[in-house]
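The complex appears here without one of its protein chains, the remainder shown in place.
Then we have subunit A:
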Amino acid sequence: MLKQTEGSHAVAEAIALCRPQVVCAYPITPQTHIVEGLGEMVKSGELTGCEFINVESEFAAMSVAIGASAGGVRSYTATSSQGLLFMAEAVYNASGLGLPIVMTVGNRAIGAPINIWNDHSDSMSVRDAGWIQLYAETNQEALDLHIQAFRLAEELACPVMVCMDGFILTHAYERVDVPSQEEVDAFLPPYAPRQILDPAEPVSMGALVGPEAFTEVRYLAHHKQLRALDLIPALAAEFKRAFGRDSGGLLRTYRTEDAETIVVSLGSVNGTVQEVVDEMRARGTRIGSVSICSFRPFPLETLRAALGHAKRVVVLEKCLAVGLGGIVSDGVRKSLSGIQLKGYTVIAGLGGRAITRASLTRLFEDAERETLEPVTFLDLNTDIVNHELERERQERRTGPTAEAILRRMGTVASRIG
């Protein structure tokens, strides 16, 4: 059924269609409307057979999901930003225990300075936690990915994170096609736990594992992710047959067949990238784009096949490995080992800074001329940066940087005196 609805509500509807049995959430920002929507559905009786648990922190939210999943039911929670960091210990624990929890991350920045807007710093900070990480490009894809996520999680006994850009997707009203309960039921069978806490058949979960077996456990976690590289496209194909839509998969290519320049990105920015690609193609530029959906597991081979013939690749990423450069670029570079191809890292959209078509056009043209720096911060105000660096050289105590920048920009009042 077509609906004009907010991204968060679309996801709440998708989750409800997946018949979760325990939903728990710490409610405030950095949360989204997803759990509010689910809470309402449970209270109103629209979503039956589901326990909605209000918890005291994100750490408790993931912990309750762990207990519920181990207790034998389909479990879900959502978070973002600082909330994800606060639950990080339990995030690793969920995957270590092999519990198929599904969680939405409404991607946002991490402070300090405090910033509630979109970038990918949060989910990237737990990229090695053993969860599968899928990044949605649109609200329709976010909705569809959640339905696939439960299948994926439960077939692999591995938790899955569906990442969608905060505000840009979570708070945006768009037309989405919400499938019927019958359609989802046909695609997603009832939860059949691989391991369960049951007095009829007692097991011990989460034993202490010493050096003699820990490497093997970690290897198997890695192996599970590699298996997901086959399962993710297979599920996307099955989803297409059932729902008639291309959603998910490992990655999506756009006009890459004869492209010399290929832009790689994650999430909603690909929509803007594709528009710029179309404009530049109309002017005769051979440019295309790749949108990575599955960041964990990272699709090394598939990406290699998509990029192999190009001359240069621009990795556009909304996160920063401080002291290194790009996080996504690392994976891209690994997929290109042995291939002669120029690589550029572009850090863009941090803390919600708009990524405009004009900026991208300039950026891609520079890449085409090969005048781009290896690591570029898109739309970086170098005047302010240089001023701050100079101030640091001159003043013994420079104070917090964010305040100084805002003062210089005239956003906050200057210090008295």
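Definition applied: contacts are C-beta pairs under 8 Å (C-beta built on N, C-alpha and C of every residue); 3 or more make two chains touch, one makes a residue touch a chain; residues count from 1.
Rule of thumb we're sticking to: contacts and distances are computed from a predicted model.
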Leaving aside the chains you can see, what is the UniProt protein name of the one that's missing? Options: "Protocatechuate 3,4-dioxygenase alpha subunit", "3-oxoadipate--succinyl-CoA transferase", "ABC transporter permease subunit" or "Oxalate oxidoreductase subunit beta". "Oxalate oxidoreductase subunit beta"
Can you tell me which of A:Asn93, A:Asn115 or A:Thr170 touches the chain that was removed from the display? A:Asn93
For the chain left off this view, which of A:Asp198, A:Asp278, A:Glu373 or A:Glu392 is in contact with it? A:Asp198
Which residue among A:Ser69, A:Gln82 or A:Gln140 touches the omitted chain? A:Ser69
Residues of subunit A (touch criterion as defined above) contacting the omitted chain: 21-22, 24, 49-51, 53-57, 59-60, 63-73, 75, 89-90, 93, 97, 196-210, 213
